[in-house]
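Step one of this worksheet: look at the structure below.
Yeah, one chain of the complex is gone here, protein chain that is, but the others are all in their spots.
We call the chains A and B, going by the order they appear; numbering starts again at 1 in every chain.
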Amino acid sequence: MGNCCNSFWNTPKNTDIRISLPAVCFVWQIAMIILFGVFVRYDEESDAHWAEFKKEHNITSDIDNDFYFRYPSFQDVHVMIFVGFGFLMTFLKRYSFGGVGFNFLIASFGLQWALLMQGWFHALDPTDGKIKIGVESIINADFCVAGCLIAYGACLGKVSPVQLMVLTLFGITLFAVEEYIILKLLHVRDSGGSMVIHTFGGYYGLAISWVLYRPNLQQSKRLNGSVYHSDVFAMIGTLFLWMYWPSFNSAISDHGDGQHRAAINTYLALASCVLSTFAISSLSAKKGKLDMVHIQNATLAGGVAMGTAAEFMITPYGSLIVGFLCGIISTFGYLVLTPFLEKRLKLQDTCGIHNLHAMPGVLGGVVGAITAATATESVYSHEGLINTFDFTGKYANRSPQTQGGYQAAGLCVALAFGLVGGAIVGFILKLPLWGDPADDNCFDDEVYWELPEDEESIPPILEYNNHFARKQPDTCLHNTN
Amino acid sequence: MGNCCNSFWNTPKNTDIRISLPAVCFVWQIAMIILFGVFVRYDEESDAHWAEFKKEHNITSDIDNDFYFRYPSFQDVHVMIFVGFGFLMTFLKRYSFGGVGFNFLIASFGLQWALLMQGWFHALDPTDGKIKIGVESIINADFCVAGCLIAYGACLGKVSPVQLMVLTLFGITLFAVEEYIILKLLHVRDSGGSMVIHTFGGYYGLAISWVLYRPNLQQSKRLNGSVYHSDVFAMIGTLFLWMYWPSFNSAISDHGDGQHRAAINTYLALASCVLSTFAISSLSAKKGKLDMVHIQNATLAGGVAMGTAAEFMITPYGSLIVGFLCGIISTFGYLVLTPFLEKRLKLQDTCGIHNLHAMPGVLGGVVGAITAATATESVYSHEGLINTFDFTGKYANRSPQTQGGYQAAGLCVALAFGLVGGAIVGFILKLPLWGDPADDNCFDDEVYWELPEDEESIPPILEYNNHFARKQPDTCLHNTN
Partner (left out) sequence: MGNCCNSFWNTPKNTDIRISLPAVCFVWQIAMIILFGVFVRYDEESDAHWAEFKKEHNITSDIDNDFYFRYPSFQDVHVMIFVGFGFLMTFLKRYSFGGVGFNFLIASFGLQWALLMQGWFHALDPTDGKIKIGVESIINADFCVAGCLIAYGACLGKVSPVQLMVLTLFGITLFAVEEYIILKLLHVRDSGGSMVIHTFGGYYGLAISWVLYRPNLQQSKRLNGSVYHSDVFAMIGTLFLWMYWPSFNSAISDHGDGQHRAAINTYLALASCVLSTFAISSLSAKKGKLDMVHIQNATLAGGVAMGTAAEFMITPYGSLIVGFLCGIISTFGYLVLTPFLEKRLKLQDTCGIHNLHAMPGVLGGVVGAITAATATESVYSHEGLINTFDFTGKYANRSPQTQGGYQAAGLCVALAFGLVGGAIVGFILKLPLWGDPADDNCFDDEVYWELPEDEESIPPILEYNNHFARKQPDTCLHNTN
């Protein structure tokens, strides 16, 4: 709409993705098929040989198949990825299709690529060189995707779906490498991903958005906001993320007390986080009016910050403290830091992922390091300590204090990968190939979607009225701009 | 908006909550942290000592950790509390933020307070004076919160968030006491909470709303209704409540057949309830047109009424009968009783919780008492009877008939606590401290929320048109302010 008018002073952007998007989807999907054909097989618990495997390993009941330990959590995580992240990004008044739709696209691609990348690093069977997948693999693939969806949050409304596919391809690749370094080489514990998912994903997205800075973004200001109903849609995303976060943080923890404790700790941190978010949101506004942006986002920071420590013996009140602080920090981030970053650092962060993922992720890494460093046998029991930190094999002699140091090192790795990787990928995305929208055309579904012809929500009777009313404003817009 | 005009004849209410809401949130959350620090620890199944516990108790597999029995049901219950109750209350055209948002706030506070209150009464470890929490505790905390959310339904749109926090503080406290009396002292079975949750919560909310009666509420009449999309949002709440109710009623039932049977019975009662609701709704209107209010609410009554008997051998057709009757009673409630209560008893019940929770809850208590009283060994088997009613320890000699009597007594306790407690809390909430909205300002998110500036759903082109149309009211606002 407004596109034409601005084309006088803007070099018109070519947002036609009719060749590029199908090409990327087709070629990459076919590549996935070929690579899966070469590399991916079922693991022993999802293969029809399970009956034999059971006998060999004296497993008496099918219920001991890992499927029954993890599948309910997997489904919760799956909902977080597609409905949680997807609907959280529907809050813009005219970018709901893009928010939920592109989230759907890149997550679907990302999880396939993640199965391969993570498989090569973590699950390669040395006997036959194949990647063996089971329920834990698909949870990890969903986790890996989460990093890229976080990054999408910073770029929401300002990039094309082709750019998002590229962002995802590199994001997953970087993720798998940093995850390998952190979890395998450094032997760091991070079952809910404060570091590997949130810190990495957050700074990856922020670095990309920083490179893609648009000085004239205020030309799309009219669309960079919510309407009443779109805020309610976004609450669907918020709540499913919030409710299922205990599953997220416990999905790949140790069987038994590990999963049990991770769920409880996350549950508590999130509850506490809601209260401090409401408090700061109310305190910061005239008459104490609450801001939906805070409620939709900062309430989730407690879950992010428990991503590392949830499976540790952080104690219930420790979880409450972490959540409490996160709600405060995250809400202040939305109030103070986001405007500051945009003004001073030229960093446009549509969803405020710095406040929801990056900062709480770093905090979570620090909390995890401290909790690990202060772990004792009296609190964990001898066997409990070994199980929780996996002090076995060549790590049998590692002390909790040393572990704390490695945890902190892991955090630095995640940060470095996010910032450096994001900057590089940002420059790739800056190439004028990808069909991104013009500065006055951001946050607008019109660019990439066939929109319903009907004026939204206007009953037929009004349309007649609009028909005539519309003529004048169009000219008028030219004058007043 | 309309506020200004009415300020001539209304004492203006001060709805500024900038001090009170943050103060309540901060102080109470810090109190929670301190109390959790003093009292709350992990139980033996979520503690790192689990490995030792397993050995001591000859538990062979981690899958026997209670987590795997109850966590999927917990997550379903959790969704009911936050998305179910939250979205059910988005039906008002301009109170969706308050419906889903305040629900979020008070549930998050309530579950923490519930863990403490229920812990002191039910889960205090005599060896160290600590409350030990596990997955069953967090289900019970969510249950406890449900009672207060039901009460919120009666007050929806007419109270401030600070009042809701107070309502929740006292509600949880009362809940824990009545629950202790009913479940522990009277040894009553009520795993889905027809009595302890729905009867108590329903009458608690009704008593509060009765005390807070607003004779001039018709001044907000324009906002006390739905629009097309808000009704669809509310269906999200309805359906998640409806679908997950089998998990609600079976979440804390006995392992094995207890949970299995509770889920099936609830599933059947709910299905049956839908048909009788549609029938009465259609029968009561010109041309048989259905009313969304009935479909959103009365279809759930069958789940409420199965809260006590679901784990008993009520038989599949017994469940169908209960659901069938509940759909009829509840829909008639909306058609006849709600208007009657408002006119004659001065009782304003925004969501009609009398029809959805209070009456079906009482019915559920009665059904439970009858089903218990008529239980026999031939139906349950000797061991099954003992398991189902927990006729062990000092209750080893209680007969089903006696149990039926106690069940009825439990119902009376729930009723009494709801009515008396609600009346007292109502008077506390009437103090002019809490920032509640004026009579002409109810059901309006404007009072407590920063609303998106944009006119909702009006495409930009129309705004020009509005711009002029708005001028006159705008000036009017200036003058009358």
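Definition applied: a residue touches a chain if its C-beta (ideal position, glycine included) is under 8 Å from a C-beta of that chain, and two chains touch if they have at least 3 such contacts.
No experiment lies behind these values; they were computed from the predicted model shown.
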Ask   = Which is it among B:19, B:34, B:185 or B:283 that touches the chain not included here?
value = B:283
Request  = Can you work out which residue in A:117, A:133 or A:429 touches the chain that's missing from view?
outcome  = A:133
Key: Residue of A:152, A:233, A:248 or A:380 touching the missing chain in the full complex   = A:233
Request  = Would you write out the residues of chain A that touch the absent chain, in ascending order?
outcome  = 15-22, 25-26, 28-30, 32-34, 36-37, 40-42, 45-52, 54, 61-63, 65-68, 71-72, 75, 78-79, 82-83, 86-87, 90, 94, 96-97, 100-101, 104-105, 108-109, 111-112, 133-135, 138, 161, 229, 233, 236, 435, 448-454, 456-462, 464-465
Message = Applying the definition given at the start, please give the residues of chain B touching the unseen chain.
response = 1, 61, 63-64, 68-69, 72-73, 76, 93, 222, 225-229, 231-232, 235-236, 239-240, 242-244, 246-247, 255-257, 259-261, 263-264, 267-268, 270-272, 274-276, 278-280, 282-283, 285-292, 295, 299, 313, 315-317, 320-321, 324, 379-381, 383-385, 387-388, 455-458, 465-466, 469-470, 473
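One rule holds in what follows: only the chains that are shown with their structure count from here on.
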Inquiry  = Quick check: how many Å separate the C-alpha centres of chain A and chain B?
reply    = 32
